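Just one protein chain is left out here, and the rest sit where they should.
In order of appearance the chains are A and B, and numbering begins at 1 in each one.
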Amino acid sequence: MTKQAILAGVILVVLLSAGAFGQDRPEAVVDSSNLTGAILPAPVTNIEAKNHKYDDGERIDLFWEKSVDDPDNIFGYKVYRIDKDGASELVRELLPGTTEYFDEEVENDVPYQYIVAVVGEAGEAPSEMTPEVMAAWEFFNFSKLNILILGFIVCGSVLFFISSAKSGKKLFIRKIGGLEALEEAVGRATEMGRPILFIPGILDLDDVQTLAAITILGKVSRVIADYDSKILMPVSRSLVMTSARETIKESYMSAGRPDGYNDNMVQYITDEQFGYVAAVNGIMVREKPATCLYLGAFFAESLILAETGNSIGAIQIAGTARPGQLPFFVAACDYTLIGEELFAASAYLSGDPKQLGSLKGQDIGKIVAMSAIILGTLAMTFASAWELGFMQSLLDILNSIFVTN
Amino acid sequence: MDWQIFGVWLAAFMTLGIISFLYKDNVFYKAAEAIFIGISAGYWFIVFFWDSMVGKFYVQAIESPEPEHHVWVGLILGILMLARLSNKVGWIARWPLAFVVGATAGLYMMMFFVSNAMVQVQSTIMPLWETGDGWFTVFNNIVIIIGVTCGLVYFFFSKKHEGAFGVAAKIGIWFLMVTFGASFGYTVMSRMSLMLGRLDFLFGTWLEMIP
Partner (left out) sequence: MKRLIPVLITSIVGTVLVFSVFFPMAETWGEDFSLFFDIIAVFAFFLGGGNLVRVHLIKVLNKKGDWKFSIVTLIAFAITLTAGLFKFGSVDIAASVTAEGTWMQTIFNNIIAPLSSTMYALLAFFVASASYRAFRAKNREATILLIAAFIILLGRTPLGMFMTGWIPEWFSIAQIPNLAVWIMNGPNLAGQRAILIGVGLGVVAMSLRLILGMDRTYLGSDHD
């Protein structure tokens, strides 16, 4: 009797669910072994499977509206993928409340269909099967077209002013205090017969601030070579050591003093942040450099180094792009290169008109940024205050230019 | 010997050695420094070695049933680095250096342009009209927009900071100083708590004077 009742219940539920939601659903797609005669939860609706745009053909995005029984009467959702042969595979079990799933285990240009089943006490209530969808490969990511265009504008201005400077056009570049003081600081160290300490930050060569530091080192070491002064450069990364040695050697070569160079000018200490700081502190108090340069990526050690430098009476010039560390350098050093100035320093010090031209190009980028802020603010203000349609259009255009996701 | 107690004593001597630097450079600091350098240099090399050479290269290029052959490029570039050991072919070591510099420049150029420049510009487009958040928000928006534009004026390289432009640059540097002051003030308390943490170790864990 009980068996018959269960069988009748199963048949009833299957018939009901088939009549309510299913047409051409392959059999045995969903697991209905748990059916007990209780009422199945309501299935999800508006299920949609889409090729993920602008990728390498590796993803299909699945969206649906959750079951009306979510969250009280369901355990969760199961996503089934059906391939072109009709074979189904459970790809993921999801928690109640979920309304999307991104399938990244699909093959390029192969058709798939999907079913999302709601799992309840009585079993699984499957959705309609989605139409066939393929993960298509796209060559260009058009969602980033605005970035490419803006990038071209900024890079184009940099290149334009570089070529303009090349053709002999004079460019004005304002004085940057910290960089103007550099030669004087090197001269002072030479007069005092004390070394110059150069700290290129604590990150490796795969950080742009370290790259900036190495490019500045090229110019500073040239001045040091000219003055026949001594440079001390303890580093915390082996790659930085190698590139710094190449840089300093080149400076001594071009200064016509190849004999002045030796590898010991650059010394690897340790990759450990505070181990490095402990060693640099030791070098400072023992060697007493007359000038300390901290240029690159710094973290908590910025103040430890700068204050130790202060205690030995060194002239200190610092520069970093990390806003969190700039205050400590500003408070403890004689000069600080703030953010953008660090990246401009090498071009500034080179005195090469072409490189100086690139600084003028950067300024065009700033004009674009400032114009966008002012125009966008006005457009947003007028659009919200007086609901002016054309202002809203202008705002939409600006948003589409600066959108990044 | 109880190794745990030995560990605490060792840590305590290291701590005191480093703190003693505040008085002056001394033999205890030098000892702590020497141990710190030797141990940490070895430690990080070992960690990088197992993580990169075994965890990444060996697993992906050799052990995997579907080996990723492009990982060998990294190994070849790495081996080229070792050319620096020879005076004769040392210049070959510039190739991996050039690769790293080019890749860093290329990779971060767009990344910084998007995450720093574009995102910040878009976030600074704000209404100067009350839209439900109150007039104080409008005032704050005005402050931010003036601050950002004047800050950018300060960074201009190709124009003299004089006249109206000079005034804007001056306002810009004031905003930057407020930013620096805010970061400074924000950090002071956390730095104090670091020292309290070390004192807690010395007087609590080591000397057991704090219950």
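Heads up, the rule we're going with is that a contact is a pair of C-beta atoms (placed from the backbone, for glycine too) under 8 Å apart; a residue touches a chain by one contact, two chains touch by 3 or more.
What you see is a predicted model, and the numbers here were worked out from it, not measured in a lab.
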| item | value |
| --- | --- |
| Hidden-chain contact residue, picked from the options A:178, A:339 or A:376 | A:339 |
| Interface residues of chain B (partner: the chain not displayed) | 3, 7-8, 10-12, 14-15, 18-19, 21-22, 30-43, 45-53, 56-57, 60, 70-71, 73-75, 77-79, 81-82, 84-85, 87, 90-91, 94-103, 105-118, 120-121, 123-124, 136, 140, 143-148, 150-152, 154-155, 172-189, 191-192, 194-195, 197-198, 201 |
| Chain A residues that touch the omitted chain in the full complex | 54-57, 137-141, 144, 147-148, 151, 154-155, 158-159, 162, 204, 206, 208, 211-212, 214-215, 217-219, 237-239, 241-243, 246-247, 249-251, 253-254, 258, 263-264, 267-270, 272-275, 277-278, 286, 300, 303-304, 306-307, 310, 321, 323, 326-328, 330-332, 338-344, 346-347, 350, 352, 354-355, 358-359, 361-362, 365-366, 369 |
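The working rule: only the chains that are shown with their structure count from here on.
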| item | value |
| --- | --- |
| CA centroid of chain A to CA centroid of chain B, Å | 14 |
| Touching residues (chain side chain A, partner chain B) in the complex | 147, 150-151, 154, 171-174, 176, 205-208, 211, 239, 242-243, 246, 268-272, 274-275, 278-279, 281-282, 285-286, 323-324, 326-328, 330-331, 338-341, 344, 348, 359-360, 362-363, 365-366, 369-370, 372-374, 376-377, 380-381, 384-385, 395, 398-399, 402-404 |
| Sites on chain B touched by chain A in the complex | 18, 21, 24-25, 29-30, 32-33, 36-37, 39-41, 43-45, 48, 81, 84, 93-94, 97, 100-101, 103-105, 108, 110, 112-115, 117-119, 121-122, 124-129, 131, 141, 145, 148-149, 152-153, 155-161, 176-177, 179-181, 183-184, 187 |
